[in-house]
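Please see the structure below; I have some questions.
Other chains dropped; remaining ones untouched in position.
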């Protein structure tokens, strides 16, 4: 009996959702699924294309970063996933892609301003873009430091990139559970959620929001942030304590 | 025997048209179908994805906003649909999506100018974008006030957003039947029609017109509105009393 069977299946199905949602070509994305009780996560093997991927190709890694099960090498981004699981509360899945609109924002080194209810339905803050990693951060554990950079920037958002056209980033820390996505400057998007499939859902949300925001900038370079009372309303009708969106 | 069977089927099929036409991902859209004689409309349940939707999931709501039939919660936008059915004549279906080009215009807070015959084949005026809702409108019945904002802006279009590059909005009221689409500032598109499927058709028209108009702005920022005599000709050959487009 395989105690990781369910976790591998969850990771496997979520990885297949990446090409289905058009979030990456070839092998340019990976998802992991985390089991807090077992203290391990299942992650896509490195460089395997989605159409050849099998459930049992998933690699099981523990919180020391050691491989617990699996024949293949885990994703080269494994250390980034690990750091996020260790430092962010209540996360059960992480997704990384190179989806084109979100990646363009990351390469442009700009945080995505909050311009509409599509964005506010999912998070109540701009989508932060980190600074690019320094030479030292790259040379001494690049992937691990990518994870550290993300949560350091969440703790102190003023370390992040300017929000396009709207000004510097706010000073209060961001809560990972309520802000399930980030851009790494010069690289691309990472997203997360209560489980693996939700992390891919959030990757798709990010791509759609990134696309809309780019077009807004084309249509009206003098745009403003969505008024705060609308942000609050949309976020809370889906995620607040009196949320009334969806079914109970 | 189910007296709402046909209405639910109409609403169901029109909701399935949303993903088929690429107008929304996941659950980001809803359609309702209205029966004037029965005084009720059938609407998509809240937060149910299109691939899991069943005919009998449709929720029947009357003009007091009360649920008449159905196990699930109706769309969170139900009150907006209700206001439009109560205040706009001759409407048998309403569609709301977050289609990306139309939503970008709504987020840019600009009305879409009338630039070509593709637009004039469907309506003879710019596509109005409302102001965003005020704090008070949001806090005291947000969805109901979204509906009220739409028809108030139709009664007095100068309340709407400026038409990109063309100037302030015209002063005469807009007739809903002849102008079957609107943008809600900071939110996205609503459209309607003689029945539910036509409201989705108009959502698709709006998305295509929004896309073309954005590209015109890229190619020639000094564009002008289409000459009035061409607007009139194209609108009337399809919708005028001597219309000659299509089959009798």
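Order of writing sets the chain letters: A and B. Residues in each chain are counted from 1.
The criterion applied here is as follows: a residue touches a chain if its C-beta (ideal position, glycine included) is under 8 Å from a C-beta of that chain, and two chains touch if they have at least 3 such contacts.
Owing to the predicted nature of the structure, the values given are computational and were not obtained by experimental measurement.
Of the identical chains in this model, 2 are shown in place, and the full complex in the file is built from 4 copies.
Simple rule for what comes next: only the chains that are shown with their structure count from here on.
Note on chain placement: the centre of subunit A and the centre of subunit B lie 33 Å apart, centres being C-alpha means.
Listing the residues of subunit A that touch subunit B in their complex gives 115-118, 201, 204, 208, 211-213, 215-216, 218-220, 223-224, 226-227, 229-230, 233, 237, 244-248. Here subunit B touches subunit A in the complex through residues 25-26, 28, 45-48, 72-73, 76, 98, 100-101, 103-110, 132-135, 138-139, 142, 164, 186-188, 214, 217-218, going by the rule given at the top.
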